[in-house]
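The full complex has more chains than appear here; those shown keep their coordinates.
As written, the chain order gives the labels A and B, with residue 1 at the start of each chain.
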Amino acid sequence: MEGRISEEMAALTWAGIGIVFAVLALIAFVISVIKRLDDRWQAAEAKADAKAVLKPATIDETTLVLISAAAAVAVGGRFRVRRIRRLLSPKTKRTPWSAQGRLILQGSHAPSRQRDLR
Amino acid sequence: MDVVWDFLQVGIVGNFSWGNMAMLAIGCVFIYLGIAKDYEPLLLVPIGFGMLVGNIPLSSGMNIGIYEPGSVLFILYQGVTQGWYPSLIFLGIGAMTDFSAMLSNPRLILLGAAAQAGIFLTFAGSLLLGFAEKDAAAIGIIGGADGPTAIFLSSQLAPHLLGAIAVAAYSYMALVPVIQPPIIKLLTTRKERLIRMKPSRPVSKRIRIIFPIVAFILCAGIAPGAISLLGFLFFGNLLKESGVTERLAKTARSSLIDTVTILLGLCVGASTDASRFLTPASVKIAALGALSFCVATAAGVIFAKVMNLFTKEKINPIIGAAGVSAVPDSARVCQMVGAKEDPQNFLIMHAMAPNVAGVIGSAVAAGVFLSKFVMRG
């Protein structure tokens, strides 16, 4: 062995293990606390939900409007939207850039090009 | 335990500051608004987390902070300071934007022009509040309601205000559904809000291909300062519309724009270090930004009413508000406001026209400022 360990480095060795331990233990502790809080929230929400038995809307309002608009243009008269089933993943719904694309497209008058933006 | 003590000194223990704590809280609010309220989450979540990253208290000299040359954040931040993240985002936006609504009814483009008055009036207001000329120009562009344009212009004219301007621009864009409706209602009568517009005609593929080429040459010829933004916007749009480069357009509007959006948001957020961000200037910028949005909205609506004095086919003045850009939120707002009076009135298609015209308009405005101030400086 050619090298040697200064006192400072020896301290660092043990301190390092300790710090890593402390940080992860702290995270573990905080998660436990948050989980306990969350359990209470969830219980409270479950109660609230139980009251609201209404079937939630499965499609957002803007989309409903757009479908109505498209239909209005196509049918050229009065009509009622009875039921809407989503064909694409609901996740895309919330992303502005793609929503932008979708909206613009739907605002456009070239329905056959809709494929482009998927 | 000196080692542990020294170690703690470089972190929060040795560098605690209430400013950083406040910024951490603001970052959490941004994330909360993005996730729980669904306000522009693709922007607010990265910016919010970036605020956390940029405001962890630490000793400088560790090669970590976004302002320390050589750090990872500094390197990634260069895309912002050198201005090419915004350009690449415009490439992607071009590749996902359909200008059909606008091409179908070209006179609506003027609404997109009118709303840019907000930019120049805010510029004047900033001068009055004592900002230097270049800074005032960068602040004014917040009224353009277009994140990449605001960041690009700040990076060229007022790098030290970039964080505050970007945060203001994105905050107000997220708040468009809150800001615009009352202004629209104030400035229009119920009768005006009930105006129905004719469904517009489809546009041929040929026109959609020619448009980005002609529009680029016109805009850039007159306002060459806009090349770095509009060159990429119209290039992306040509890739989309040409029909033979769909492969490139798809990448531009998916992985390319996503990657840049992630990095831009994170870096802009991380640049809001409390010591630079929590200043009186930021407060002024926030106030001017709000004013800017209001003026722009009003200008669009009023100009639509003025146009109605001279034309036979009446425009529903609500869609003038979409001229601020903030695509597509502000077009949605128009639809919403219109539908309150008449649920069968589908304004969103028409609102897209001033909406995308507004993007071009604010890029031209940025070009005007660049031409004026970069040359001198």
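Here are some notes:
We take it that a residue touches a chain if its C-beta (ideal position, glycine included) is under 8 Å from a C-beta of that chain, and two chains touch if they have at least 3 such contacts.
Since we're looking at a predicted model, the values are computed, not measured.
Composition notes for this entry: the full complex, per chain label, is A x3, B x3.
As a working rule, only the chains that are shown with their structure count from here on.
Work out the mean CA point of chain A and of chain B, and you get 23 Å between them. By the touch criterion stated above, chain B contacts chain A in their complex at residues 1-4, 7, 38, 40-43, 92-93, 96-98, 100-101, 104, 199-203, 240, 246, 249, 253, 257, 261, 327-329, 331-332, 335-336, 339, 344, 346, 348-352, 356. Taken together, the chain A residues at the contact with chain B in this complex read 8, 11-12, 15, 18-19, 62, 65-66, 68-69, 72-73, 78, 94-101, 103-110, 113, 116-117.
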